[in-house]
Structures are given as C-alpha cells and as structure tokens.
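Attaching a single structure in structure tokens format; questions to follow.
Note that this complex is displayed minus one protein chain, with the remaining chains in position.
Chain IDs A and B follow the sequence of writing; residue 1 opens each chain.
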Amino acid sequence: MSEAELRRRIRLGAWGAAGFLAIVLPFVLPAYWSFVLVSAVTTSIVALSIVVLTGLVGQISLCQATFVGFGAYASARLTGDANVPFLIALPLSGLAAVPIGLLAGVPALRLRGLYLAIATLGFGAAVQATIFGNSTITGGISGVSFERPKMFGLDFAGDRSFYFLALAVLVLLIVFTVNVRRGKTGRAFAAIRDGEVAAAASGVSLARYKMMAFALSAFFAGVGGALFGHATLSVNSSSFDVFQSITFVTITIIAGVGSVAGALLAGMLLNIMPKALSGILPGNILLVILSTLLLVQLAVAPEGIVGQMRQQEDAVVRWILRRRGAPDAPAPVLEGR
Amino acid sequence: MSRRSPRLSFRDKVFFGALAFSLLVNVWAVDSLRTEVAALRQAQRSGSVGQVPIGGDDLQPLESTGADPAAGPTSPGATGVRAADVPAATDRTGVSKGTIKIGAVITQSGLADQTPILRGLSAWIQHVNAAGGVNGRKIELIVEDDGTDTSRGSAALRKLVENDKIFALVSECAPLTDAQNVEYLRKKGVPVIGSCVLGGEQFFKNPYQFPLRLTMGSMGRLVGKYVAQDMAAVKPAVIQLDHELLIEMGDGVVAQWKKMGVKDYTVETAPVVNPNFTPTVIRMRGEGVDNVSLLLDTASTIRFLQAASQQGWNPKLVGVVGYDEEVIRYGGAQVEGMMVPFYSQPVRGSYPIMKQFREDMQRYYPGEQRLELANNGYHPAWVFTDVLAKLGDNVTRRRLIDAMDGLTNYDDHVIPPYTLRPGNHETVRACKWAVIKDARAQVVSTDWYYLER
Partner (left out) sequence: MRSIGPVLILGLATGSIYALTALGVVIVYKATGVLNFAHGAMGMVAAFLFSSLTRQAIPTLLAAPVALVFSAALGVAVAYGLRPLRRAPRLTRAIFMLGLLALLQNLATAIWGIRPRIVPSLFPSGGVKIIGFVLGYDQVGIIVITLGLVGGLSAFFRYTKLGVGIRAVSSDQDAAALQGINVTRITVVAWVLGSVLAGIAGILISTPAADAFSLTLLVIQAFAAALLGRLVSLPATFVGGIVLGLLTTVPASLEILRPHAQVIPPVVSFLLIVGILMLRSETSLIARGNEA
C-alpha cells in the first residue's frame, strides 16, 4: 500500500469516527448536553470562517464576531416579522454579513499581517461602539428574540433536533470549503497565502481574491450567527464584541487554522471542554487554567494542535510503513499548514 | 493588479447583484430592528404591563401591545409572545413524598458576581429545613453558576429543568442568561419566584414568572416624584448610565416629571466606559441645574461626585447606589445630604423580618457584607415557602402559580403589601427614602412613599 493510500485510510478513519460520534453523542449524553453540542457546532462554523480567511488565504481578521452579529440580527428580522422561511433566511443572513466583510477587507488590499490585524481590530471596535452598542437597534440587555423553525412537518424546538439541523449546515459548509480549496479559487487563495508578490506576478488578481475571501468568510460567519441566534433563542450585543472576536481567532489558531479539523476542534475547545470541566473547578479558576494552557500550547506549537496531530499522523504512518517492510518512506511533507 | 477585462463577466454581475441585494437586506434589518425596539420601549414608557388596582391610578394603559393585560397568558403581545403550554393541572415535577426540589442559576463568576444572592437564598432554605421543612417536606436546593456565559447558563437551566426536574426556580439571578431564556422557561411552564434586580420588562410578561419587585420605570417614577415634589427642584437633571435598564429607569423619571408639569429638565446619558463628567458638570452648572439624579453604577457615581466637587459645584443629589459603602467613602464631601431610595425595607433596620434575616446570615454566612444583595435572594425564598405552605399536601406547579396569582394585599414584610393577578406581576409602587448623613444611610421615611398617593 502506498503512503498516500495509507494516509487516506487514516484520514477516512478519523473522519468516520468523528462523524459517528457527532451522530451518536446527543443520544448518549444527558439531554441538556444537546445545547452544548449545538453551541459547539455554531462555534465551529465561525471557526471555519476563520479557517477560510486565515488558513486558506492568509489574511488575518480580528473582527469575525462583527460578521456573526450581522448574520444573527438579519436572521432575527427575516424570520420574525418578515416571515421568511428558515431555509431561505439562513443564506440570506450570511449574505447580509457580506458587505460588512467587504468593508472590513478593504484595508487588506494594502495591509498585511500585523497591520491588517490592527485595522480589523479597530473596525470591530468601531462597529461595536456605533451599531452594536446602540441599544435602539440591538435591544440592549433583553436583546432580540428568535424562534425555532418548523419545517418538513418537524418542529425543531428541541435542542437535539436543532443540533442535527445545525450539523447538516456545518457539513454543507465543510463540503463547500473543501471544494473551494481544491478548485481554481483555492489555488489562487493558496498562492496569495504563500507569497503575494509571486502570486501577483503570475497574474492572480490580489484585490479580487482577497475581497472574495473576506466575503466568503463573512458569509460563513453570518450563517453561524444566524444559527447561534436560533439556537439560543435570544442574543444581545455582548456576544459580538471585540473580546469575542479575539477569542474566536486565538482559539482557532491554537487549534490549527490551516484545516477544517482545526475549526471543529476550536468549536469543541470553546464549548465542550469548559462544560465538561465546569463541575470540577470554580468558574474563574477554570478560565484562568484554560487560558494558560492555551497560551502554552501556542508557544510550544505555533502551527496549532492540528499541526501537532499531523506530526503524530506522520509518525504513525512512518511506523506502519516500516513495519510493513517498505523502504524507509521519504520524510513526509506536511500538507497544507 | 492584473488587467481587468472591460466587460463584467456573468459571475461578476451575479456577485454585484447579490451585494446590492444584501446591502438592502442590511438596511431593512437595521431599520426593522429599530422600529421593533422603539415599539417595545414605547410600551414600557407609557406605563407598566398591568395596572395596579389601587385607587386613583391614572397611568395610561399599554398602547401597542394589542393585548388586554388582565386577559392572562392566552393573548399575544407586541413581541410575538404566543400562548404557551400551560403547566398541566397534575404537573408535579420536582415534588416527592419528602422533598421539593427547587433550583436557581446564579452568576457567581466571570463578569458579574451575584453570589450574595445565593447566600441569602441558601440561608433561608437552611432555616426552613432546620425547622422541619414545609408541611413535612424538606426543600432541596440546586444552584448552578453560569459564569456570565449565556451558553453555559442556558445549558445549566436546561439541566435544572429537564435533568434535575426542579419544581420551580427561586431567586433566579443570572442576568444575561435569564434574559435569553424567558421563552424557554415559559414554554416549559416552570414557575419562577423572584428574579434579579437586573431584569427588564420581559420578566413581567411571563405568566409563570413573579419578579416580586417594581419595574425599572416605576422605580424611576418614584425618584421623579420625590425630586419634583419633596425636594422642590426647580431645574432638575437626571444622568443615566447608557444601559438599557437604567435608561428605562430614566424614562420613568422623565415621564413622571412630564406628568407633574416640570418643564425645565435635562437628561444626560453617560457612557458605560470611563465617562468624563467634567464637561457635564460645567454645562449643568452653567444652566443653573439645582438637583441631579444619578442613575449610575458605583464607579460612575464616584466619578461624578469627584468631578462636581473638583469644580466646586454642590447641587442637591439623589443617588440610586448611594448606600454603597464605596460611594460613601470615596465620594467626598458631596455625599453628605445625598438622598437614596430603598425599594424594600432597609436591611440594617429594625423591622422584625430583617432582624431574622441578619440572624440567619450571621449563622450561615457570617462574613457576608453585601446584605442588600443577599436579601434579594432571601426575600423571594421566604415568599415561596410561605405560599407553598398554604398549598398543603397537594403541591403542583399549577396550584403554586394560581396561588401566586391570587395574592391579595399580601404582606411579605419586605416590600409594601401587594396584589398579584394574571398579567400583572408588578408589586406596589412605593419606596423608602434615606439620607446619607455622618457616613451612613439614615432612613428618613417613617412609612412607605407611594407613587399614587
């Protein structure tokens, strides 16, 4: 068996196990865990938006929560008085976040890395102060309310049923991401990520693809926001502030921003882990310990937890190949980042 | 940049079309949100959810809800509140032969700290259990922390309701979580006795929720009345923190001033983060303001007091957090003479139940300093067990709710006697006044100060 074949089998196995767990967990865990799982899914979607922007295209954005917020509020209005069916409102909410994403992406035409980070941070703070902070729009502490959809004769009022709905959306977005990555757009994205000057020299339109990246990322985040709103039945603007954006980005980078797996891991880190540990330690101490661990993780492995897992995978592959007597496999090249 | 072809490709056209459309969606969404929130505010400003049947009430009825508040939980309101499943007459969740399970989600960590409420609640429950429980049943209390995280809080709430199967929520206080889960609790028909001071109008709309307090608007009206009438202010001003609840209170103050014919008033909204009051002080002094109501948190109140004393300005003051020892200690000379409203019996006073409260706190939580907050946990629990006792052996959720909805001139010894009805869960609009003198809050009202008398 070739090395590539082996890898594919390992990957397939891992994804299969993950899929199995995703389907079985809500039935195995106590009922109130379904809510935690839903939150993990919506967070994963937001993390996926970061993977698209930062992992695929190499652009940094510290204002993702802003896009999430626009998606959430748009969905509230669309499914509320306007009575737009949920399945139509969902992509529309994603679309509503796109102009904001483009606006945030304008600095990306000229700035990179750290300076883009500062610019997007400032953008997030400015929007937070003007729009989200304005309680005549966002309804202040009581916020804006949502309802669970009723479709195909099913009522998604229960957390478990809504979880599967959200999971389906997540899977769709993952498939979409993988397709984009493999296609022409994905290659252009990768070229930009790996070296803008070279990419521009080979004819890749930096402006168009960067804008596209921001639009796509905002779309994903907006969809995540809409789902988040419908999951929690009510949002207030504190869920979309600068600190949330920072949390999303840091956790996703620590989990591994280069791959879809990183997005899923980020969702779990932010939701399942704190909930699982919450009985053991008082809340604040728990947060401190988690933050410290994450910081240490970043220092030790800047390529993220998924990167570390990839290295493990390489080690396993080499071990298996050696056992099977294949000539020493060439040092595997890390795919992606 | 690569050279662009002069004509837009089909893909580009689709993209720009979608972009234009999504811009429209955004504009419409923002506008629609604004309209809805404004309608909600209007409903709140023009009165409260229901009308208190004490003579001479002339508050205008609700305008845009399209519902008769006294009709009970079956009519939809402006916020799209729909008829919920009524807890079945035989719903005995949480009640067993020897115990009744109650629960609460109380924010104890993260960005807020309501732990004294937990202590007050727990102190009373321990007192009750030590005396043999209620009608032979002990009260089992399960409390969760939401860590100021709504996801965690919502999960904790669901755990309490669906997993632990509590009978009712008592002294519930997790502000962000509670605001998000009104719908959920209503759909599940869980009775909620008592909720945070930090809750808004929506809690009064839930037919199974009994906040046992005034609306923020009514609290504001009381301040407005006192300032205009008892303090004889000529040119009053109110400074409200840019937080929805305090704005609600400020709206109440202004509504009362308008009603009393006060024409020359000023409203100022202070930002939540690091407000700088020097320009405000200079401006207000220049305009001849003689009375300022401070609807602010502790830190901002201190900031204002310091700014005012620095500029040498000494208007009459009303401060809603004036009883806080930090305000008294760091507010400077200006604090002397500041009036402070109390919406329940002063906890350090000599009223019998307060003595018992202090004894219980001393016995179970001797170090607790924030007694005002602890009382917010003790008071609802005390009402709950009192009403529970009247149900006798046949304890169901429905009977509890009906009993609460039937309370008439009920004196819980903490707030003035009140009458609750379906659709009207606001208690009597009254308060007591204290003045800060000699670094202490000294009560000056001998009796309750009513809004409508």
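As a working rule, contacts are C-beta pairs under 8 Å (C-beta built on N, C-alpha and C of every residue); 3 or more make two chains touch, one makes a residue touch a chain.
In this text, all values refer to a predicted model and were calculated from it rather than measured experimentally.
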{"item": "Sole residue of A:L56, A:A117, A:A255 or A:I272 that reaches the chain not shown, by the stated touch rule", "value": "A:A117"}
{"item": "Selected residue (touches chain absent from view) among B:T35, B:Q310, B:Q362 or B:T408", "value": "B:Q310"}
{"item": "Listed residues A:A4, A:A126, A:L154 or A:L277, member touching the removed chain", "value": "A:A126"}
{"item": "Which of A:L53, A:I174 or A:V242 contacts the chain that the document leaves out", "value": "A:V242"}
{"item": "Subunit A residues that touch the omitted chain in the full complex", "value": "60, 62, 106-107, 110-119, 121-123, 125-126, 128-130, 133, 242-243, 246-247, 249-250, 253-254, 284-285, 287-288, 291-292, 294-295, 298-300, 302"}
{"item": "Touch list for subunit B against the chain that is not drawn", "value": "109-113, 148, 242, 269, 271-276, 278-279, 282-283, 286, 297-299, 302-303, 306, 309-312, 326, 329-330, 332"}
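Keep this in mind: only the chains that are shown with their structure count from here on.
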{"item": "Subunit A and subunit B, separation of their C-alpha mean positions in angstrom", "value": "36"}
{"item": "Contacting residues of subunit A [partner subunit B, same complex]", "value": "30-33, 35-36, 39, 70, 73-74, 76-78, 80-82, 92, 95-96, 98-100, 102, 131, 133, 135-145, 147, 157, 159, 200, 203-207, 232-236, 238-239, 271, 274-275, 278, 282-284, 287"}
{"item": "Partner subunit A, residues of subunit B touching it in the complex", "value": "1-2, 4, 18-19, 21-23, 25-26, 28-30, 32-34, 36-38, 40-41, 79-80, 108-110, 145, 147, 149-152, 154-156, 158-159, 162-163, 175-176, 179-184, 187, 198, 200-202, 242-245, 247"}
